[in-house]
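Complex shown without one protein chain; remaining protein chains in place.
For chain A:
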């Protein structure tokens, strides 16, 4: 097994693979609706973003 991140030490954000981050930021987190300027529930954020990613990524991708 390879460990991407050490358990006792949070790695700087730039070392986190973007794709792992987007799994969480686009499918996780508290979703609140109501008086939002943009109601995320109205937009299929995951679909849009994956389309953007796939269109932009050519070959192996790691975060900068």
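In the analysis below, a contact is a pair of C-beta atoms (placed from the backbone, for glycine too) under 8 Å apart; a residue touches a chain by one contact, two chains touch by 3 or more; residues count from 1.
We take it that contacts and distances are computed from a predicted model.
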item	value
Protein name as given in UniProt for the chain not displayed, "Oxidoreductase", "Gas vesicle synthesis protein GvpL/GvpF", "Sulfate/thiosulfate import ATP-binding protein CysA" or "RNA polymerase subunit sigma-70"	"Gas vesicle synthesis protein GvpL/GvpF"
Touch list for chain A against the chain that is not drawn	1-5, 7, 10, 13-14, 16-38, 40-41, 43, 45, 48-57, 59-64
